[in-house]
Each structure stands twice: as C-alpha cells, then as structure tokens.
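First, the structure itself, so that you have it in front of you.
What you see is the complex with one protein chain gone and the rest in place.
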Amino acid sequence: MTPHDRDVADWWRTSIIDMEPGRISFRGTPVQDLIGELSFAQMIWFMVIGERLEGERAKLLDAALVAAVDHGPQAPSIAIARMATTCGVSLNNAMASAVNVLGDVHGGAGEQAVDLYVAVDNRVQTGLPLENAVQTTLDAWRKEHGRFVPGFGHRFHKPVDPRAPRLMRLVDDAANTNAVSGRFAAIGQTIERVLSAEKAKPIPMNIDGATAVIFAELGCPAPLARGLFCLSRSVGILAHAWEQVGQGGRNKGPTPPRYRWTYDGS
Amino acid sequence: MTPHDRDVADWWRTSIIDMEPGRISFRGTPVQDLIGELSFAQMIWFMVIGERLEGERAKLLDAALVAAVDHGPQAPSIAIARMATTCGVSLNNAMASAVNVLGDVHGGAGEQAVDLYVAVDNRVQTGLPLENAVQTTLDAWRKEHGRFVPGFGHRFHKPVDPRAPRLMRLVDDAANTNAVSGRFAAIGQTIERVLSAEKAKPIPMNIDGATAVIFAELGCPAPLARGLFCLSRSVGILAHAWEQVGQGGRNKGPTPPRYRWTYDGS
Amino acid sequence: MTPHDRDVADWWRTSIIDMEPGRISFRGTPVQDLIGELSFAQMIWFMVIGERLEGERAKLLDAALVAAVDHGPQAPSIAIARMATTCGVSLNNAMASAVNVLGDVHGGAGEQAVDLYVAVDNRVQTGLPLENAVQTTLDAWRKEHGRFVPGFGHRFHKPVDPRAPRLMRLVDDAANTNAVSGRFAAIGQTIERVLSAEKAKPIPMNIDGATAVIFAELGCPAPLARGLFCLSRSVGILAHAWEQVGQGGRNKGPTPPRYRWTYDGS
Partner (left out) sequence: MTPHDRDVADWWRTSIIDMEPGRISFRGTPVQDLIGELSFAQMIWFMVIGERLEGERAKLLDAALVAAVDHGPQAPSIAIARMATTCGVSLNNAMASAVNVLGDVHGGAGEQAVDLYVAVDNRVQTGLPLENAVQTTLDAWRKEHGRFVPGFGHRFHKPVDPRAPRLMRLVDDAANTNAVSGRFAAIGQTIERVLSAEKAKPIPMNIDGATAVIFAELGCPAPLARGLFCLSRSVGILAHAWEQVGQGGRNKGPTPPRYRWTYDGS
C-alpha cells in the first residue's frame, strides 16, 4: 500500500468492520461466529456499543426494542410510511421518509430521559440523597428546557401506559439477579413520585421513560437511545407500509378525498 | 361515533394495532404479553407477517438479520450515513438518508432472489424435476432481467462469501428437525451448481442468496425480503453513524480534502 | 498529481463544475458571469441540461416551474412536509421526507407523458399521420401500462384544470415566434381529442400533460421531467413546512387527535 492509498484508506477508518476477500469480521469476531450465535438484539448492541449483552441484560434490550415498535397510524412517522407507499416508491424509501421524522419531538424523548437520569445519577454519585438529586435536576431541566419532563405523562394513555409497568417489572427482575444495578429504575420511580406529588395527580412513567431506564441500566449513551428507538420504530413503520401496499391506493392523503382543507387566507 | 367519524377512521384502518387509553394490542395480543416474551426478531415477524415464529424458525430469522447488518464504509449506504452525521443532522436523519438508497441495486437482490426461488418452486410443484425447473427459470429470468442472477457470485468475496455457508448450515439443521421444508435450500444449491457448471468456475451463493433461502423457507413474500434487509442494514448504518459522531469532522466528503475531482468538461 | 491521485480524482469526474481556490466555473463559465445574468430558471436548465435557454423558451420553463409548485395539504408530499416540521426536524429534513415520495405515482406522470409524446413523435417522424400515430401509441401504451394515460384527466379538477390551458397558450405564443416547434403541443392536443372522443366526454389535458408539452418542446429528456417537477414542488413543500412552523404543533398526525383509526383485525 502506497502513502496515497493510506491517505484514502485512513479517511474511512473504522473499528467496526474488517474485510478481505472471503473474510468479514465485526469488531474482531469473524461473521460466521456471530451468525447463529447472537440474537438480532445482541448483534445490535455488539455493532453499536461494542459489547456482548448476555442473559437478563440481553432480554432487557429485547424488551425495550419490542415495546416501542409502533404507535398507530396517527403517529406522523407511521402515517408518512403508509402514504409514501401509495406514491409509487419502494419500501426502503417509505421507511426513510418515516424514520427521518423521528426528531427531537417525535423520537427524542428517550434520549432526553436518559440524559435526565444520568444527570440525577451524577448528583447522587456526589453524595446527594436521591430525592434531593431528583428535585435539583428537575429544577435545572425545566429552567433550560421548559415544563415538559421527558419520559413522564402521556396525552393519550391515561392513567397508565401499559408498556411502562411491564418494562419496569423486567428491570426489577434483572436487578434482583444483579444483572443490572437497578439504580436508574430507582431514579425513574423517584421522578415519577416527585412529579405526581407536585401535580397532586398521577404523572406515570411512559414508554420513553421506561425504555430510557433500560438503556441507562445497560450503559447506553443518551444519543444512542434515539438510534435504538429508530431501529425499534422501523419495525412498525415497515409493518404499516407493507399493510398499505396490500390495501392499495394511489397518492393517499391524510384525510379521505371528499374532505377539503380550510383556507384561512384573505 | 358519527358516520363522519367513521369516514375518517376508516381511512386509516389497520389490523396491526388497536389502542384505547391505557390499552395497546398488536394483532390482537396485549402489548404487555409481548414485552419480555418475544425476542426482537420474533416481534419483527409478528408485526410484519402476523405470525409467531418459534424455535428453530425464529433462530433462522435471527441469523438472517445478523448476517446482513453491514458491508463497510465503501458501501454507499454506510458512507452516506457517516457523511450525514458530519453535516449537522441527527441520527434519525442520517439513518434515513442511508436506508433510502437501499434500492433495487443496493438492497433489492434478496427480494429478487426470493422471487427467483419461488418461480423455480412453482415449476417444481407442477411436476418438473428440480434441475429442469432451475434451468427453465434461469433462462426466463435472464431474458427479462439480463445476465446477473441475484444472490449468486460476489465481486469482492471470492471464492466464498463466508456468511452464505454458515447460513445454509443453519437451514440444513432446521430442515433436519422439520422446522422448515428445506426445499428452497435445495433450489438455491441447485442454482449454484447450474451456474458454476455454466461458467466452469465457482459462482457461489452470496449473502443475498442465502438470506433469501431463509426468507423463502419461512414463507416471507419477496418484497418483504427487502424490508427485512432494511431493518438489518439499519443496524450497521446506525453503528457507523455513531462511530462517525465520535470521530467528529465537518462536512466529510467522500475523499480526503486534498483531493480534487477530475473536470472532464470543455 | 500522482497516478494515485488521478485514480481517486477520476472516480468523481464531472463536467458540471470546475474549481480551484478563488475560482468556480459551471460548465465552463465563471460563476461570476452567471450570477446576475441568468435567472434561477435559466440556471436550472444550464446546470442540468447544459444549455442556455433564452427569451420565450426561458419564459416557458419559468411557467412550467411556477405551475406545479403545490397541490394543497391533502397531497401526500405536502402533508408529510407539514407533519415533519412538528416532529422536531429542520426544514431540510422536512423537505427531504416530502420530495422523497414524488415517486412513479405522485411525481412520475410528467415523465411518463414526455415519454408518451416522444413515442408519438417518433412515429410521426417515420411518416405516420399524427392521428394514427397517437392512436397506435395509445394502444401500445395501454397494453404495457394499463388504462391510465398520463397527463390527461383529473380526479378533482373537472371539467378543466385551469393550469393546462394557460400553459398551452404560452406554448402557442412561443410556437408563433418559432421559439419552439409546437409539434408536441399538437401531439398533446391530439391525444386530448382522441381520448375525449373515445369516452364521449371531455378528458382534458392536466398539469402534468401540459408541463410535459413544455419539457418536450424544450428538448428535456423524460426522466428529467420528474427532476424538474421535484424542484418545482419543493417550493410548495417549503412554503407549507414553513407555514406549519408558524402554526406550531407537536407530532401532528394526519387527522385531529380526537379521531381514532378503525381496527379491522380479529
């Protein structure tokens, strides 16, 4: 290899994949030793984070990925995927237009919740009691980001988002066997209690709050919580896009054709 | 609900998800009975196809999804994801720009291979011997689509794509326990033999040919093979996008900055 | 420059742009000689096709680009752009998700209409009378593509799409000064007459049929008709995305929040 080759090769350096004719390895392991050995969820973690998740920990990741796949055709991402397939584009394109909108508002709550939990945990590590750490962190959060606390409350699933307690029970199980520490579960539950006390009504942890507990317990950096959510939601996006292919339709709009929009110009 | 409500509701009908405040079910099963019970791969199949995959069959799906996650930073999809993150967009956007290009050429070989296998199988079902059915189908395929046979040969992995034999061994194992019929494995192997005999050199089954055997054995409609590939490749896309975030960079181009392109205009 | 540099440089060869520090030229013309000289529409043609469009011909391109900017918030592309901005992504992302769905069904009619016109014209060039050439081409088209003839009829704008006659009058004006030949206008009008006679009711040329006449008169290859349409529709997409930013909203779905979808599963 000449210096010039190296110049170009180094521009695209990676520690994820190594390849020669007839040989592929991911993070140092030959691909044939991963196929048939790792579940898809384990492979996701191995590729993205670089660690092997085993046993209870792998099961938690499966649970988080299973829980967030879909929120129905009135979620903008799902509606976009369904409309896209009727416009004459392929499944990959429909998935792209849909995943693309999982931005700060639609797909960012999990990321923000991990950030919030880690901020609490950092304060606890310095010796602050958990309740105080939560209160201090919530105050700081709202000062910077406004009144919404990511991961808690739901405009639709009242009083309880059925996914959250199920996920939290799995975290508890894993904490009982020391597969995870359980400290982010405690943080999440404390936030829930503090918020509910403030409002004098239940502000339960939602799906984003619960998956964020799992991601934090597993040691996932906050921005990746959004990436993992994108993988999870891609499943619902694909399922709906494919169902729409079966239903047919051409240039499906957001509402039935007989409706018009309101023109409010002059 | 008024007739007008129904009008609007029916426009977005689905059999994938049902929802009321506090209740979510996917294809008739409450979400809390899926979380912690299904692996992510099983959930993918359940959402998209509507069936529960169990045991060996689920393991085959895991294997297919694990095998196709990445092809390195010189695959356009991966390069796009890495460049995108340096342009100031989020992980969801980087994933979208990348998944979007998994079109007929980059992401369509698996879909086409399933189509090809099913066409052979249909001829076998009418009583044609396997070898004849393969030959007839290959002739028809090339007449319509040109000389490339999807799923066989590789411009880089010579003589053998290490993923294919590993996947095929798993299919054999599953066929031995009657978890799958094995007839699409036989079709794939026959195509490989016929092509190699034609060219008088090995034209081995590649990753697309092998995952297509699995998808066909599991009863997956051909277009969904592309959808499932998109889910799988999204993992590598995310892993590389995230690695690039760590490496930093601003407006990363395809080649190091000191290079220029060749202007071939007048 | 070493051979290796050349290798890399040649991989990205182009005749569109040449650049050195302090110097940029597009298709051989310094950028400072284009700025302030060419209108945006002229620059589009110059960049994409490589020709200078002048006078009446440039005005026709302006007209075609102006005519197709928007079809209202029930067009899937526009709805997608509006929903996207409420999900926490930027304008470039909203535009991308929307332009992405201008596929064969939503954005392909202009391209197909140019193809159709050129096919008629090719038959006319061989000596066939126009009416016969139209009939023969329509028969062949439907045999291959089904009963829809791209560019004619409109499910909403009955009896007349107001954009088409206006555009056709501009083409007539340009033909009268020999700025264009007018033969694709004649082809379009003949198709309209033949279709209306067949159905014994008016099947008027629509926006796609009329812009396709302009693109064909200007010598634009059919696939670029879709590209130019994407540029035009991007304007409406941006306008609606920006209006939605002003209206606010979070995770705007396709229908008001109080509506549910119909679950039709078991």
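Letters are used for the chains, namely A, B and C, taken in the order the chains are written, and counting of residues starts over at 1 for each.
Going forward, contacts are C-beta pairs under 8 Å (C-beta built on N, C-alpha and C of every residue); 3 or more make two chains touch, one makes a residue touch a chain.
If you're wondering where the values come from, they're calculated on a predicted model, not measured in any experiment.
When you scan A:34, A:96, A:187 or A:237 for touch with the missing chain, the hit is A:96. Among B:43, B:61, B:75 or B:238, only B:75 touches the chain left out of the display.
Within chain C, the residues in touch with the undisplayed chain are 7-8, 10-17, 19, 21-24, 26, 30-32, 34-36, 38-41, 43-44, 47-48, 59, 61-63, 65-67, 69-74, 79, 82, 90-93, 95-97, 99-104, 107, 156-163, 165-167, 169-170, 223-224, 226-228, 230-232, 234-236, 238-243, 245, 247, 255-256, 258-259. Residues of chain B in contact with the chain left out of this view: 2, 4-5, 8, 72-77, 79-80, 83-84, 86-89, 93-94, 96-98, 100-108, 155, 250-255, 257, 259-261.
Where chain A meets the chain that is not shown, the touching residues are 5-6, 8-19, 27-28, 89-90, 92-93, 96-97, 100, 254-255, 259-266.
In this section, only the chains that are shown with their structure count from here on.
Because chain B and chain C share one sequence, their contact can be compared position by position; here over half of the interface residue numbers appear on both sides. With centres set at the average Cα position, the gap from chain B to chain C is 32 Å. For chain C, residues touching at least two other chains, in rising order: 5, 8, 89, 93, 96-97, 100, 254-255, 259-261.
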